[in-house]
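Have a look at the structure below before the remarks.
Moving on, here comes subunit A:
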Amino acid sequence: MKLTIPEEELMYEGTVDCQGCGAGLAMRYALKALGKRTFVVIPACCWSIIAGPFPYSSLQVPLYHTAFETAAVVSSGIKAALEIKGIDATVMAWAGDGGTFDIGIQSLSGAAERNEDIIYVCYDNEAYMNTGIQRSSATPYKAWTTTTPRKYPKARPKKNIDEIMVAHEIPYVATASVAYPEDFIRKLQKAKNIKGTKFIHVLAPCPTGWRSLPEHTIKLARLAVQTCIFPIYEVEDGKYKINIKPKNPKPVEEYLKLQGRFRHLTEEDIKEIQEATNRKWKKLLKKEEFF
Partner candidate 1 sequence: MEKTVKKRRIFLMEEIKMYEVRFHGRGGQGAVTAATILADAAFHEGKDVQAFPMFGVERRGAPVAAFMRMDTKPIDIKTQIYEPDCVVVLDPTLMSVVDVTKGLKENGKIIINSSKDPKEFNLGKGKVYTIDATEIAIKHGLGTKTNPIVNTAILGAYSKAVGNVKIESIEEAILQNAPRKKEENRKAAVEAYEKTRGE
Partner candidate 2 sequence: MKDEIVLKNASDIPPMAMSLGTTLVNKTGSWRSMKPVFHKEKCIKCGTCWKFCPNGSIKNGEYPEWDYEYCKGCGICAEECPVNAIEMVRER
């Protein structure tokens, strides 16, 4: 077969992620990209379960499970130990959106400000999925979760974590989608060769929480990009580059209608989301132009 990404698998089968889990797929790609000399740090998130349970591990690399808000700093600690012992290896923090956007943002900001030599990957499934679909600050506007019932869906837009990370003036910030593994893997490999804090934000659809079909995971991850809801870009030393530019962006409705979490949206809601998406996309195009 024709292979466009590395063949080596560093993730074992038998993982207990849901059918069609985007997060499982994202890890499969990440390890292909980074290879065996990688230490992985996982805070509380779906992957706390997917990686085990005791006495088993699904990764072929050393893995440390840590408390919810500490992925970035535990990675810093590991990196410090490796440096003092003269071990050359990559340390990757692997956190969900809750552990990144919400509870983990303090230690992430601290690590980024210190420019710790780590790769921080946020696999974003847009809610607290491991605890049963509660809203996080990564949950999109108007989405249903168990804590934002359809009658009162999320009233605020998704937090722009990427711009927060760009504001830290770290050497590398990038977004990615599991629908574009070549792009994601290229970014991880690039990050591996940059010294300092690298932040990669990968959209990982969650059929369980998004109320979507397991087989639609890639489709949704692709539509998010093609509708410009989740733009794929990278910021290297402050310079913006949009990696995937849909010529004729698809209407957001195509993305939204495949997900039960948006089932309650009115036409007006969709219009509002479309306008906000257009506005944000334009802003990003301008950033690319100017920076």
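Note that in this section contacts are C-beta pairs under 8 Å (C-beta built on N, C-alpha and C of every residue); 3 or more make two chains touch, one makes a residue touch a chain; residues count from 1.
Here is how the candidates were picked: all candidates are chains of the complex that A comes from, given by their letters.
Keep in mind it's a predicted model, so treat the numbers as computed, not measured.
Thinking of the complex as a whole, which of 1 or 2 is in touch with subunit A?
2
In the complex of these two chains, what residues of subunit A are touching candidate 2?
Subunit A reaches candidate 2 through residues 1-5, 7, 9, 11-17, 19-22, 24-25, 28, 52, 54-58, 63, 181, 213-219.
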